[in-house]
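Note that this complex is displayed minus one protein chain, with the remaining chains in position.
For reference, chains read A, B and C in written order, and residue numbers begin at 1 within each chain.
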Amino acid sequence: MKLQQLEPTTTAGRKFVELAEMHAAEAATRAAEHDRDGTFPVEAVEAMKASGFVAGPIPEEFGGMGVMTVSEVGVAVNRLGRTDASLAIAINMHLVTCLIATRLLRGAREAGDAEQIAVLEGFMQLLGARMIAMANVTEAGTDVRHPMTEAKPVDGGWRIDGRKIFGTLSPVADIILVDARHQRDDGTWGRARAIVTRGTPGMQVMDNWDALGMRGSGSHDIVYDNCFVPDAFLLPSDAWGDVSEDFLIVGSAGQVGLVATFLGIAETARDYVANMLQTRTKQPSGKVIASRSGIQHGMAELEIALATCRAHIAENHARMDALLVDRPVASVTEDELHELTARAQITKLVSQRAAIDVVDKALELSGGAGYFSTSPLSRMYRDVRAGPFMQPFSPNEAYEYIGQVALSQPLDIDH
Amino acid sequence: MKLQQLEPTTTAGRKFVELAEMHAAEAATRAAEHDRDGTFPVEAVEAMKASGFVAGPIPEEFGGMGVMTVSEVGVAVNRLGRTDASLAIAINMHLVTCLIATRLLRGAREAGDAEQIAVLEGFMQLLGARMIAMANVTEAGTDVRHPMTEAKPVDGGWRIDGRKIFGTLSPVADIILVDARHQRDDGTWGRARAIVTRGTPGMQVMDNWDALGMRGSGSHDIVYDNCFVPDAFLLPSDAWGDVSEDFLIVGSAGQVGLVATFLGIAETARDYVANMLQTRTKQPSGKVIASRSGIQHGMAELEIALATCRAHIAENHARMDALLVDRPVASVTEDELHELTARAQITKLVSQRAAIDVVDKALELSGGAGYFSTSPLSRMYRDVRAGPFMQPFSPNEAYEYIGQVALSQPLDIDH
Amino acid sequence: MKLQQLEPTTTAGRKFVELAEMHAAEAATRAAEHDRDGTFPVEAVEAMKASGFVAGPIPEEFGGMGVMTVSEVGVAVNRLGRTDASLAIAINMHLVTCLIATRLLRGAREAGDAEQIAVLEGFMQLLGARMIAMANVTEAGTDVRHPMTEAKPVDGGWRIDGRKIFGTLSPVADIILVDARHQRDDGTWGRARAIVTRGTPGMQVMDNWDALGMRGSGSHDIVYDNCFVPDAFLLPSDAWGDVSEDFLIVGSAGQVGLVATFLGIAETARDYVANMLQTRTKQPSGKVIASRSGIQHGMAELEIALATCRAHIAENHARMDALLVDRPVASVTEDELHELTARAQITKLVSQRAAIDVVDKALELSGGAGYFSTSPLSRMYRDVRAGPFMQPFSPNEAYEYIGQVALSQPLDIDH
Partner (left out) sequence: MKLQQLEPTTTAGRKFVELAEMHAAEAATRAAEHDRDGTFPVEAVEAMKASGFVAGPIPEEFGGMGVMTVSEVGVAVNRLGRTDASLAIAINMHLVTCLIATRLLRGAREAGDAEQIAVLEGFMQLLGARMIAMANVTEAGTDVRHPMTEAKPVDGGWRIDGRKIFGTLSPVADIILVDARHQRDDGTWGRARAIVTRGTPGMQVMDNWDALGMRGSGSHDIVYDNCFVPDAFLLPSDAWGDVSEDFLIVGSAGQVGLVATFLGIAETARDYVANMLQTRTKQPSGKVIASRSGIQHGMAELEIALATCRAHIAENHARMDALLVDRPVASVTEDELHELTARAQITKLVSQRAAIDVVDKALELSGGAGYFSTSPLSRMYRDVRAGPFMQPFSPNEAYEYIGQVALSQPLDIDH
């Protein structure tokens, strides 16, 4: 059975996905080593800079490839996920930032907001010049809408203090977007985004990522201790805790690569075990294992889970592009964004779980062979479990959010 | 949350789906009565003849609406399934026959096969003139590839003897396509399709359909007892038991309405219970039931199952049209048909089960109200369970088939 | 494979279960008719009075059979559930009342509470004389801890006003225990239990039960309209809304028959379909259907669900008897009762769902035969879905309760 894979739909997208496949093939040769040693695939990101892949979703006017769809970023990350899931979720951090910045610029141009246009064009220049950006939002003991990291006003700017975890891509990021809270004049808290450039004093990547899986993703803690940020680099966004438009874009478009990675893992698990079953034989009959009826039943279960994973992502991609790409930014209502985000969270819940099920079934069908450390399946088993931890919603929170949107009830996802 | 429904994509399709929605609204007013009494909605089919709906998937040259996609037949049947699932699966019998005949004619014209063209054009004329056709394949104690109904040569034609079950649409069908076996000169069995017109002596609709659900579908037994068919009306197809191209088209395109009906049931169950939860209150708080966190969690589970149902169907529709509509008939390989059929069977397994889960969850969220005979949910609970019985594969057989296709193993689905 | 059934453990229990099996065999002959017509099996209850079965869980000193375990009531109801689930849940209403009254008397005697002893001994005399009792608690629009039915003080007693639903066993109950609220002197609400005898003016059984399944259970609405109850017949229990000891006994011991009934349905579904598969043959091979590998796989799934249903119930039975029967009443702590109730609710969630799955799988394995109205499986499909509606917790509430007990958090099951 031929793989029924996600495909790009535009010329720029096809070129972008071809590059992804090339980088994926290269990464395949080193992924096991990075996994074993817990090292970040710096060389892969270098190659992506050289090929222009990292500027895929940047408009051509800024030196990018001009990939404008959300879906094609998903397709490209899917290809990377097939050989190196750590690399996929890491570079996805950057690609999503490109996507979001491009959309923000489009909105600013629609609105004719000169100041915003200037700031964002500057940012796009940096991304077009192949600098690497990442968001740094997660903290222990709170959710992403309530950062405890704090920005305090100091002379000419702000000092940032706090500690972030799960800082995926941190070994190579040039620009880090740090969510922080800051006290407003009326005593309430606002949430701001600080732009910190690599090497700023007071900012330290802790080099401490050591996890069950995704070991090459460089998801280190980052500590900010009196880290100075100039006034222009602190972008205030919303009230602390708000479910803002910004948050909803992260919760919808921002999920695309995160789910595509796990589809990639599942696809590879499928191919790997199908090949094993079709070539290995078993006594006493000596026939290929694939000829056994129990095995065929199990393989059907695997294919069903894989198809579920892919179908959700395909439908979600179509909705994403229809709402976020084909429509003027200002025409999209908050209700539409909530429905898109609820749908994206459904896709995330179902497809990441389906990917886990595919790997589990592949292990089962391997008959024990997949349990050895040297088997690619054993790495997939560890990597694929990372899915449900991905921000901004834990599975429990996602259920609450989906139910509330479905029933048009007030949002209350942390009660 | 607004329903994210399947949509038609062509002008003809949009008109067709609009008619479906009109007929669905009419059928809604009588569905409960037909369910209670086990009567067939003859008046609904009459209205569909009057509106031209029944000739939707017939080319305009033969008087039809010219709906050429497989997917849009699915969308139309989906709309009917929302209010009267019995009517939906019944008329689907006819619509699928139109689809398949149109494709056969397209193939014959591609090939320049004059004889086939003549036969099929004649058939299309009848369908364009709004005659109603149905296939009559299922028998007790055997599978659809091995009909025990027999065609024996007699003077000037054949006599048909046998008994069929699940003859959905039989109360109004003008033309019945009866699968039968016939002994060939070499002693082996062939499988043929006899065209029997309503009222032929020896053919009797038993008027005995009395089931748990789908009570208005008219799925009576039909007995053929020395029923004469002229030579020209017996179309030999394949070897008895073969998985033929014909069989694969039924197993892929032929499933579209069967799954769309159950999506329709699920959509209505969702809307019904969501409305109930948003309007009914509960003591001691007096707040709407929808405000409760447990209810929101349950509603999220319902939405997830519904999204899974829809995503599988949407992806399947796209593949159907790409292979069966956009491509020349002769260009489609047997392997491609097997993959399409395996994919369609995955969709059937998952989406019909998901529809069952949606109705089950709606019942649960109704808190007991849905269990009363007068509740639409109680009819849905009975109707929706019919899904997994739909031909040509039982769930157990579908698993075997999918596994064998996935692993490129010899087909053996009844061992 | 021989059925691995629940068994009684005492001499009295064995006799009681034997009677249950006799009554089950009789009920089998009329269950389909009562189901079709929605009539209550009055004759079955009469037979149970004649045999003494209805006084099974009443001490011998009051004329009962002296069955003292909770588990054996479950086993007996399980046997009835195999042939007539409506009868099983109906008579269970009465048997549970016997169990609870017996335990209350035991507690009163332990404590030497003469007044309580007198009241309860009087009640036990009535039950020993084979009068039929039922609790009448459920109302639309509120939960069982917050009855809106009200008891207001009048001269010499109370008037009861309100409407109850799901009054299972109402066609034959002699004594009805009605939960009501009453305003206390300090303005707060208390919850009381009124003892209403059949035929009291102002009390009307509405004879309106018409549901998807459990059609013979007589679960009519009962309306109380200025229904007088003497002072001595209003037993004040707790604060309105409290999770009291009384409530916990209902939520634990009170569940035993409710889950055992559904196990009984599942057991019969299993036997029915296993027999069908082992005797019916299928073409073209002509071998019994049971010989097919897909069918065997499905049967294994059925057996697994059935074993899960039974294992949960067996373990739960052991815990019930250990805590509620073997221990002095006063020695059981509230924490222990909560743990027992949480465990019972887990059993209810899992075993009722497993029973639904067994019937679903039996339908699937029947290949369509089970879908006909005349098939016992189609009645089972309707009856078995009643399980999750059983009081006092809906599934959503049960999850909340279990989670709160597991994590030692404050109870809050209706937020």
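Before moving on, here are some points about what is shown:
What we mean here is this: contacts are C-beta pairs under 8 Å (C-beta built on N, C-alpha and C of every residue); 3 or more make two chains touch, one makes a residue touch a chain.
Computed from a predicted structure; not experimentally measured.
Residue A:400 is the one among A:72, A:246, A:321 or A:400 that touches the chain missing from this view.
Among A:293, A:316, A:341 or A:409, only A:293 touches the chain that is left out of the view. Checked against the hidden chain, the listed residues C:293, C:352 or C:366 yield one contact partner: C:293. Where chain C meets the chain that is not shown, the touching residues are 1-2, 4, 274, 277-278, 290-291, 293, 295-304, 307-308, 310-312, 314-316, 318-319, 339, 342-343, 346-347, 349-350, 398-409, 415. In the full complex, the hidden chain is touched by chain A at residues 138, 140-143, 146, 148, 165-166, 210-213, 240-241, 280-285, 292-295, 297-298, 356, 360, 363-365, 367-369, 371-374, 378, 381-382, 385-386, 388-389, 394-397, 399-400, 413-415.
Just so we're on the same page, only the chains that are shown with their structure count from here on.
Ranked by how close its C-alpha mean sits to the mean of all protein C-alpha atoms, the top chain is B. Note on chain placement: the centre of chain B and the centre of chain C lie 41 Å apart, centres being C-alpha means.
Touching of two or more other chains is recorded for residues 293-294, 297 of chain C.
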